[in-house]
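Down below is the structure, laid out as structure tokens.
Here we show just some of the chains, and they stay where they sit in the whole.
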Amino acid sequence: MYGSDLYPKTHCEVTVDGLSGLDRLLAIEQIKRTKAFYCFSMDTKDWDGYQNVFTDDVVLEVPSHGMGDEAARVEGASAVRKHVEDAVGNVVTTHECHTPIIDFTSATTANVVWAMEDMLRFPAGAPVTTLHGLGHYFEQYRQVDDGSWRISHVRLERLRLEVTKD
Amino acid sequence: MYGSDLYPKTHCEVTVDGLSGLDRLLAIEQIKRTKAFYCFSMDTKDWDGYQNVFTDDVVLEVPSHGMGDEAARVEGASAVRKHVEDAVGNVVTTHECHTPIIDFTSATTANVVWAMEDMLRFPAGAPVTTLHGLGHYFEQYRQVDDGSWRISHVRLERLRLEVTKD
């Protein structure tokens, strides 16, 4: 099933003990900022900044990109950074995230779905020229000791994927 | 006129009696979530979830899609759900909503404008292959008895519409 166990159930807010009102809104704002920085650091190739949006034990799950590659599952912030830097370090990437659905599962954890669109332009000589994807990030966030909310699990699923070759 | 009576007047916040500070921010967050679920449920074909984002007396107004169809006006949550499910139940849809402008008109009602982009890919054999639209949702929301904010009026207007046929 699309999104699997991270598929959200309702348009209504899910409330949890210990996180409501102002505290909940502050956590939502920090979660949005963390995802903003995920996109910004990847697209501007700030790989140290990119690694910092994740918890040390983050798990990344990405599907095949339709370019002969396989689906991947990567564990750990430094391994995720290396995986993504190797994949798109020399690719012009632009990532857009829209309209999150945020469900807190405790005062320090949340499930989040982002509608996403990514547009990639590969360098001359690459097997493909452009990639255009549309789908969702199904994610989990955790507040860590420095107070920031970081991504602890990312599962990308796509509804549509188009790859072009000049 | 584009947006008609729902065209917003100012970049400044419009404040109303009885909804300010924290209460206003909580209502804004719920309105954003409701629209997120509108897009998410339509694009993942969760039609029960889709119906639930609307008030029972919702009105949907959509323009022609440039595919020989006519503009439509549909009343009632179950009729809206049927109309949309019939139209795009077997179409790959992706809806993006951006940068809402939210004006409360009372403590339990709001006018909202969302910048929108929709990209549709039709199944083999359909009269058209893809549709790409850009414009705005001019909407009204109302807080109902369960505390959630639901869409009570949707008027879609487009600035640009492109339909392709392979």
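Letters are used for the chains, namely A and B, taken in the order the chains are written, and counting of residues starts over at 1 for each.
Here, contacts are C-beta pairs under 8 Å (C-beta built on N, C-alpha and C of every residue); 3 or more make two chains touch, one makes a residue touch a chain.
Worth saying up front: this structure is predicted, and the values here are computed from it rather than measured.
Every protein chain here is a copy of the same sequence, 2 of them drawn, and the whole complex in this file adds up to 3 copies.
Basically, only the chains that are shown with their structure count from here on.
Rounded to whole angstrom units, the spacing between the C-alpha centres of chain A and chain B is 25. Residues 22, 25-26, 29-30, 32-41, 43-44, 49, 52-53, 92-98, 119, 121, 146-148, 150 of chain B touch chain A in their complex.
Taken in their complex, chain A has these residues touching chain B: 2-3, 7-13, 21-22, 25, 28, 96, 98-102, 113, 115, 117, 134-136, 159-160.
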